[in-house]
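Sharing a structure below in structure tokens format, with a few things to ask.
Note that one protein chain is taken out, while the other chains of the complex remain in position.
Note that the chains take the letters A, B, C, D and E in the order they are written out, and that residue 1 is the start of every chain.
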């Protein structure tokens, strides 16, 4: 079910305790030389719509909130971004009317690395007041981390930015938006001694031209496999959430 | 030009002083018995894309921010809504990176009545720090008020909610989402003695089933005319803004 | 009744359901070459006190909050101003204790254009928590728009700033504060193509010396008529509000 | 000089370095059985205007901000009040345009005990950004503490609430607003062991009927003396501030 | 009892109505040439622990919050500081879980002058929601003002900064942290005409090298007496609070 395509009478009939509300969030930001700024939005929407088609009775899909927390891309330009605090506020406001309207299970499905802190902050703000609900969040690449790693060909096995994963998936979904002739790898230097350390840097400090990974290895075919893996795992988690008892 | 479909190198080439950045904003909220919650988003996106197709070199179109200030619809349910304060914050954060990136002329193109206060508040917050830029905002029905009034058949000549105007335009753009059999007029009572007074009421206080106007008069054909009028006027304003000297 | 001149025992006896609490708000800001900064405060206080004298049992008048949202006048100097956000906060705090004390009907009576957004924002913040009360707001010139237009002699028929209307009314109420020798028209250029557009500009961008309109046409006699019209209409609205059933 | 009665051209001529801007702040709150809610505003305005008449070239007087931080009176009713945080915001916004307009010396003249914390907080917020200005604040009864103590007849020698001091001064300035037949002492119990301790209680917890002190001892004649003492001392401080070198 | 050294089962047994929760707060800031930045924390912790040892069943001691509101020391450097607003937020959050957990009596025990405004603001924010509790705060030198004045040898009889009092007490508690050879008096100029006036200045404006008072007179022996006086008086107040009926 798609929240935004339904009327009020139809939405009133949705069983509050037998659906997972899926709220996709993403970004509109610089994506190296070759990908459109809407990459994260295209991809998480693709995953979310795939899950909704798979489980139309179990999923109530919201429209994708494309406005992400991307201040670490601002120095490159070509980026729209909410500050981290406004992003948290926005996510809290997005979920609160649904909680007040009785929905029991909510899943933020994330498609942008910069939203991880903010979506977790948002749920932490909400949790003390909604202890009888199921509040959850995930980046699709974390749900399918093992599967994606198994499919990747390049040396980087986890999601980067404008990388083998993202480039392949945009090639699968919106090939006309990819500037193939400008694809260029931009691997991060390895700093094993810093393992476990969070270093707060923006993309201009970390990368050369705004990619993190190996987009030269991308293909539309692989992109379809990546998407299928993400959809499979997300659908699996949605079904598990519906089985999981509500929090005490 | 569409910001979200462009890459970073393409966006760097956009002449900051010869485009109007158009930022459509809308809502996802209860729309009477017969219209989808995404009505405002569908309509303002339709207008904005029409303007961008008309003036592809003069307009830099952003993706539509569908998350609106709709707390006055919350008691009906079927509504996602930012509180007015978060909505102002969100709009300020949306425009700030564009101002910092040098764009000279910005137009918020609004498709939801509840956003009027907040978009004006946002521009008032930004204005003192960006006196050399052109900050503007309009609801498409205000730009084309005369034209829409001339085309309307019902007694209400200005935009309501789920009314003759909105229903006609959704019939023109996304007819499959309209539940025609449930269309029912819901006119507001007339209180001429209160002319000039702002009464703060939510939709449940003002209406019977969440419409304001005469949707029974709607038709797809009229919808196309309404949309054409809105696109014409908005394009005219965009061109006028490009001629207008920047603020001192 | 005047809230600020009454004692606690007297205020306890005011029937919460049979009065309209009238809260005048205004500004202290640059008013062209010839008017005192307190113009808006003098005028709305004059209107409000006139209404209270007309309807002493029906009106509970608060002291005028003279501190307005006037940042768009700051570049001229001679202006005290709350930022729009603080102004909204201040108005919410002003009304909340009255709501908690049981008053049923509140009317913000505004005398400054820059307060319109903020007073509406304030009521929108309050409304969801006070759905059984009557929350209303108006600029006195909007209540009496038709009457004032009929009385004006100059080409501008609606309230400007330091204009035919304001100058006449200050001449009627506080003539010693007007510097007549410095009165000079300052009409806004006409931009019909922009009809329906909100352009966010400060007064320095819009005007030459901080007036909007035709003060050279002002007279004390006309000022008395303007004031009488505003008082009449506001009193009429107060009486209508008392008849109007409370919101459901 | 009175800011609010002056025009823009006159205010431009005020020498920024040779005046003290005096900003009176007060409250509108419950004042026992016998005094009007506007008591604090009446009194501090009386003091401030007295100082301005004494030193018309040295003082630039603002209109009194009557909206005070009076939440500790709310349970009695008959009180308008800003929360402490909004009050601090409001005071910061009140002073900032004056600082930006070049005024060197500012004095908040306070007439309400509940504003002491907030005015000091406001100056602490402003100070780091305006280190070259003179930011000061005082309650008039603290400036004239010795003089008032010497004049008082009752056992309480410092300002209370609706007490010998306040009642006398309202009798001097606005006798028609005092309900003499309802005057009744309401002394606070003595707790010497708690000396030096701040106990956060509201007025309902601390007093019987909202007075702190001995209003039965009040007289208009004494009120005139109290006012004269407060005006003398405030004028003396204003002159001292003008001599005092600006902060480094 | 020490909150932080206890386990959950032990804390559950603490009788909520028969203890005073003591929350020491302090600072880490420049302290002239000779004292460590942790001076305020060392001293208030010394006092608080002394009281806890004296009254182990009556006091539930929290760990000292050393992060104070010290922006007025920042220009000297060697200072960690919360802005006044964050400090208020932090104190409110510190006390709220204790109130929610049922503790009846709370005493903020302060060791830094810059925290006085903020701790009072915090209690004023909390008070309206916790009217049945005892919310109190004090700087230890205010509780023992008479006793400390009687013990001081120098001309300054009240607490300054890095002064006879503070230096003596650090000499008593942590002598190895005092750089005796750099002790130098730094008396404030006397401005008797300004009595009763709050002038907002930072330490760099007020002092030469960041002391206020007569540290050259300090001795460890006197420090022990000062500490004993502060502990005695604080213990006396704690006992009085336990006797005092809860607020209505």
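Observations on the structure shown:
FYI, a contact is a pair of C-beta atoms (placed from the backbone, for glycine too) under 8 Å apart; a residue touches a chain by one contact, two chains touch by 3 or more.
In this text, all values refer to a predicted model and were calculated from it rather than measured experimentally.
Screening A:121, A:151, A:188 or A:228 for touch with the missing chain picks out A:121. Here one chain is not drawn; of A:5, A:49, A:142 or A:216, the residue touching it is A:142. Screening E:15, E:63 or E:175 against the full complex identifies E:63 as the residue touching the chain left out. Mapped onto subunit A, the interface with the missing chain covers residues 69, 71-72, 74-75, 83-85, 88, 117-121, 123-128, 131, 134-139, 142-146, 191, 193-202, 204-205, 233, 236-237, 240, 244, 247-248. In the full complex, subunit E touches the omitted chain through residues 3-9, 11-12, 28, 30-38, 41, 62-63, 65-67, 74, 76-83, 86, 89-90, 93-94, 97-98, 100-101, 177, 179, 182, 210.
Please note the rule applied: only the chains that are shown with their structure count from here on.
Repeated interface, listed pairs B-C, A-B or C-D, reference D-E: B-C, with more than half of the contact pairs matching by residue number.
Chain centres here are Cα means. That of subunit A falls 27 Å from that of subunit B. Averaging C-alpha coordinates per chain places the centre of subunit B 56 Å away from that of subunit E. Multi-chain contact residues of subunit B (touching two or more other chains): 74, 83.
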